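Apart from one protein chain that is not included, each protein chain of the complex appears where it belongs.
Order of writing sets the chain letters: A and B. Residues in each chain are counted from 1.
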Amino acid sequence: MTCRPEDVWEALERIRTRGPLIHNITNYVAMNTTANALLAIGASPVMAHADQEVEDMVGIADALVINIGTLSEQWTKPMFMASRKAGQRGIPIVLDPVGAGATPYRTRTARQLLEAIAPAIIRANGSETMAMVTADSRTKGVDSTAAAAEALTAARSLHAEFGSTVCVSGPEDYIVGGGRLFIVGNGHALMTRVTGLGCAASALCGAFAAVGGEDIPGATAAAMAVMGIAGEIAAAGAAGPGSMQVGFFDALYGLTRQDIEGRLKMTVREL
Amino acid sequence: MTCRPEDVWEALERIRTRGPLIHNITNYVAMNTTANALLAIGASPVMAHADQEVEDMVGIADALVINIGTLSEQWTKPMFMASRKAGQRGIPIVLDPVGAGATPYRTRTARQLLEAIAPAIIRANGSETMAMVTADSRTKGVDSTAAAAEALTAARSLHAEFGSTVCVSGPEDYIVGGGRLFIVGNGHALMTRVTGLGCAASALCGAFAAVGGEDIPGATAAAMAVMGIAGEIAAAGAAGPGSMQVGFFDALYGLTRQDIEGRLKMTVREL
Partner (left out) sequence: MTCRPEDVWEALERIRTRGPLIHNITNYVAMNTTANALLAIGASPVMAHADQEVEDMVGIADALVINIGTLSEQWTKPMFMASRKAGQRGIPIVLDPVGAGATPYRTRTARQLLEAIAPAIIRANGSETMAMVTADSRTKGVDSTAAAAEALTAARSLHAEFGSTVCVSGPEDYIVGGGRLFIVGNGHALMTRVTGLGCAASALCGAFAAVGGEDIPGATAAAMAVMGIAGEIAAAGAAGPGSMQVGFFDALYGLTRQDIEGRLKMTVREL
């Protein structure tokens, strides 16, 4: 059960040692940030979305991350193709339903992906999580408006329906899976002023899941803790969102066992 | 009439308080920078371009920003769809005709958008502004070659034809609208060495217009002043374009009333 600092540290060490290949089909805004976050943590990012190659790329990847932040029809088909292939290979899939609830198209596509994929991990903010269940919550753009706590019921519902580990990010992150609820209290408000960090979190969930064996909920919680701790370290030296982003990549890269032991705020309980 | 420091400050405060949702249909190069600039200033960015959702996204947005920096046919249709919807809703539209004059395709599409939209604001450099009128000025890539002052006649012509507030950016920014000419002297040459800052300026014009009520020219001038002041503050601490970009986001985020009062260089006169 990943809850102790040493578990988080060992998961991070496995990424740094193995350098898992994370295949991302993600949005235009966050591609650069996502690739940099994966490189900083020691993983190997690849972006590929052409019908002609998505299955081949999944064939050599250790995890697949699907993100609908700048969705269009040409990108939907390869998302399904890649997911099917990832399912066949048994590598973990992360779904980030960016903006679900903001438009019917996003909500509908997110649901369709969810039903087709039954991803190992769903990572979303509160509004998006609720939209995936009820289809009548309204997102304000791609930011969270519902408190993460209020989305916990929705997370449990999604988990019950699809078996996915569901991570609702917010001031506290809630991770539901395997009969447990992890609560991660790490992070910093300035992270919400840097675009793409939520998308990067989803990619990190993929990296941790790729090296985490059977314990998907634990891997997800470890990923969110590492995101949050790196964010705290970056915020301590930041003058605003520009230096925050720079410091975040530096912190991910340099994260030590002591950083994790000194800062980890994670609790877990039975559900 | 936004010309006094307190007007600029109050406009900025309204953005920070209300967090307007700015819908961007923009280019691949500047998406990340644009989103970060909007977040830094306190607005909420969203990028969406699929035919299936652009109208819905415009339906919840407070302003629409159209930018043709990496134009292609699949992106043109949603630009028109989104603009039509924004017109129906009466939210401000900003058009950034990146590279107009560089190729006939860009010039033609920019003109078509202009004629279909009659945007609240056109923000362009001198070459682009002239290309929109004459179709025979030549842009060197996406940088300005004509001095902004020389484009003033073109700006007045576009304003007369479409009623749009026209902002010609350069060492001095000229804003024509409502029978007035604003001249904003803030900014720094190093800003031209960071990609996407012109696109970010257009997005900020959208944010200021979204909270600015009827005074579109004043909102545009305030946006350009805030861009320029943040650029000056960033340049003072920058060792080159890398730290310039970082410092720019930090400065946008941290901008104070004193920064504006101490640095604003804006004049206005009747036209």
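Everything that follows uses one rule, which is that a residue touches a chain if its C-beta (ideal position, glycine included) is under 8 Å from a C-beta of that chain, and two chains touch if they have at least 3 such contacts.
Here the structure is a predicted model, which is why all the values come from computation and not from measurement.
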| item | value |
| --- | --- |
| Omitted-chain contact residue, chosen from A:I60, A:A236 or A:L271 | A:I60 |
| Among B:A37, B:L71, B:L113 or B:L252, residue touching the chain not depicted | B:L71 |
| Options A:M47, A:M81 or A:A239, residue touching the unrepresented chain | A:M47 |
| Those residues of chain A which, in the complete complex, touch the missing chain | 21, 28, 31-32, 35-36, 39-40, 44-53, 56-57, 60, 74, 245-254 |
| Chain B residues that touch the omitted chain in the full complex | 27-30, 32-33, 69-74, 99, 102-106, 138, 140-143, 192-196, 238-243, 245-246 |
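Assume only the chains that are shown with their structure count from here on.
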| item | value |
| --- | --- |
| Whole-Å gap between the CA centroids of chain A and chain B | 33 |
